[in-house]
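Left out: one protein chain. Kept in place: all the others.
Showing chain A:
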Amino acid sequence: MSEAPRLPRAPSRPADGLGLRRAIPDRMLPSVVAAMAFLAALALAGAVGAHALATRWSGGAGAIVIVQVPEPLAAATPGAAGGAAAGTRIDAVQATLAGMPGIASRHLLDARELDQLLQPWLGGHGGAHADLLALPLPAVVQLRLQSGASLPPALPDALDRQAPGTLVEDSAAWSDRLLALTYSLQACAGLALLTVAAVAGWVVALATRAGIVRRRGAIELVHSLGATDSYVAQRFARRTGFLALVGGIIGALVALPVLAQLSRLAAPFSTGAAAGGAAGATPLAGTLPGVLVQVGGGGGGGLLPGLMLDALPLPLLVALPSLPLATGLIGWLTAQATVRAWLRRLP
């Protein structure tokens, strides 16, 4: 005698009848989204790096002005600013600069600093100063402009009148070009991100459409049984959103060692060290190379996830985890829109 079958246990998530595990397989979509997320991570790193470089240049080299005064100890041109107190050319120039607004600091290089400056060209250690004394060297004044300040256009002429031959090397000209370049790089990275997002959305839409075609009969059935558009769209969106999230996580994880490796390669450029590679590099928060420099420098230790995370700057640390969230959101929204658009064809 056969026993009567027991009732099925109440499932934790009852079957919705749409069979989406078969409609949208769990391999293709995450793989493609992972590739998109990887590209997006590179573009993000580029954007963050360009931004850091722009910040660094505008606050560093771009804010420096070098004033060279030849024959600094000769008498200044009569009637120059500074009056009788400014007897020498360098005194006259210093007096003019002292009255100029927008200067954060002003520093006259002494003989030792000039010696160090010329050492790469003239060679020698310690003894070079004696040789330098015999050369007609100009006095060099280093100015650091306040943030956002710029050199008055009339200043070079004014200085030249007091001490003819005075040169003013304003870094702002090439700094502006560099800034324009970095902004262009940022814009390119942004465009790349948008393109990657659009392609990811397109891929999700295609996968969703394919899923709809595969389960068209089931969708039409649940629709005729009283399912709302939201019900069907929600289930598709949950599935594709989850798969896109998984793809995003994979892509971000794959990108992590690549970014760390890039940082190791970029380390020498970040510190200004002529040689020594990553061994001499130290992380500089907020700058691209510094960001990417591995903690502990060089070697293979940087491939350890903990060290890689330590090496990443805050903007990238925030952006990388948000990448899977963004891919998941793109997947969810695209599936919602695709399914709802398709359902509108049904009465």
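Just a few scattered comments:
Here, contacts are C-beta pairs under 8 Å (C-beta built on N, C-alpha and C of every residue); 3 or more make two chains touch, one makes a residue touch a chain; residues count from 1.
Heads up, the rule we're going with is that contacts and distances are computed from a predicted model.
Missing chain, UniProt protein name: "ATP-binding cassette domain-containing protein", from among "ATP-binding cassette domain-containing protein", "Nitrite reductase small subunit NirD", "RNA polymerase sigma factor" or "Sulfur carrier protein ThiS". Residue A:L221 is the one among A:A111, A:L221 or A:V258 that touches the chain missing from this view.
Of the candidate positions A:P101, A:P136, A:P153 or A:P347, contact with the hidden chain is made by A:P347.
Hidden from this view is one chain, which touches chain A at 2, 4-5, 7-8, 10-11, 14-17, 19, 22, 217-218, 221-222, 224-229, 231, 347.
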